[in-house]
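All protein chains but one are shown in place.
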Amino acid sequence: MAIAKKAIVWGLFAAGGTLTSFVLPALIALFLLVATGNVPENLQFVQIHAFASSWLGKACLFVVLFLSVWHAAHRLRVVMHDFGIRKDALVANAVYTVAAIGTVLAAFYLLAIS
Amino acid sequence: MGTRQLELEVMRYDPEKDEAPHFQTYSVPCNEDWVILDAINYVKDNIDTTLAYRWSCHMMVCGSCGMMVNGEPVLTCKTFVRDLPDKVRIEPLENFPIERDLVVVLDDVMQKLHQVQPYIVRKDEPPEDVEYKQTRGQLMKFKQLTMCINCMCCYAACPQYGLNKDFIGPAALALAHRYNLDNRDQGKSDRLDILADHDGVWECSFVGACSEVCPKHVDPAAAIQQMKVDGAVEFWKQRLGIPGDKS
Partner (left out) sequence: MSRRPYVREMSKTTWYMRNGRYRVYVLRELSSFLVAFYVFLIIYALSVLAAGSAVQWNSFLASQQGVGMIVFHGLALLYFLFYQTFPWFKLAPKAMPIQVGENKVADSKIIGAHYLVWIVVTAVIFWLAGVI
């Protein structure tokens, strides 16, 4: 009575989708602000460095990045299937590998900020 | 009563004569209160008796008359000519093999409906000498899902079924969920094998076309998403040894 492994990635996809829906627009808006030259005060080096050095900051950033990257990976896998690319196992391995790399990089750099 | 001349472009296919389906055009004088099924019946009665198609109740309860009308899977007894342009293209339901003319082969979905065990499954003995008790609240949990008339418009709309005929599909999954939600039923774990398989709920990508075309507003897409959430939670419950839903 095994539930297919897809339950795991779908769970990450759903959690990631929910999180990105709430959080990503605001983050994109921050990039937009920076693009206009108006860098918000807490995105200056000292403040953002302090935030990313704190354990709370690291945790928040990691959760956002982790769920977002696995959400995107799973969705891209489905999109490839919808576009007629039928080698599902190959696509799955490719997207999940990229997601894993993203996860490791995020963790690595977050830990490196002190 | 006004009449309108409609031009019906109907897909024909005679397995004994034709290599492939082709279109045949009929000009039909329609009363303004007609449904498109009336126009098709007019063709059969007055113009071309060789046209083959399914229909029965003419009142959206039997599910027989599903066809593609201008590219949309609909019940032809529910589609009013006043809502249609003068040129109407009528084809058999998408994603099904054509038996003849507008008749499709439904064996695949019939088998899938059967596979999900669409009946009350009991592990305990049924209550002795009394009826099953069910409050209105318990009924409302799944009542919407009981409205399915097996018209298969959802399968015609579902691109995932179009891409992969092994996908269990909207109607069968909605039916499984109907029984899983029924408090009299104890067969959820029995159905899990089919549902949790990778051709079960996981093949659905929530396009949502099934729910949009469903003439009875069953909302199979919602049922499938609920089963995905359930499946994802159950997966971890099983792994962590937390007693799951045994019913």
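So that you can tell them apart, the chains are marked A and B in the order they are listed, and the count of residues begins at 1 in each.
Here, contacts are C-beta pairs under 8 Å (C-beta built on N, C-alpha and C of every residue); 3 or more make two chains touch, one makes a residue touch a chain.
Predicted model, so just to flag it, every value in this text is computed and none were measured.
Visitor: For the chain left off this view, which of A:I8, A:L43 or A:V63 is in contact with it?
Guide: A:L43
Visitor: Which of these touches the unseen chain: B:C62, B:M147 or B:A222?
Guide: B:A222
Visitor: Give me the subunit A residues in contact with the hidden chain, please.
Guide: The missing chain touches subunit A at positions 14, 16-18, 20-37, 39-43, 45-49, 51-52, 61, 65, 68-69, 71-73, 75-76, 78-79, 82-84, 86, 98, 102, 105-106, 109-110, 112-113.
Visitor: Residues of subunit B in contact with the chain that isn't shown?
Guide: For subunit B, the residues touching the absent chain are 13, 15-16, 20-21, 71-72, 94-95, 97-99, 105, 135-137, 140-141, 159, 162-163, 205-209, 211-212, 219, 221-222, 225-226, 228-229.
Criterion: only the chains that are shown with their structure count from here on.
Visitor: Please name which positions on subunit A make contact with subunit B in the complex.
Guide: 1-4, 6-8, 10-11, 14, 78, 81-82
Visitor: Please output the residues of subunit B touching subunit A within their complex, sorted ascending.
Guide: Residues of subunit B touching subunit A: 159, 163, 189, 192-193, 196-198, 200, 202, 205, 228-229, 231-232, 234-236, 238.
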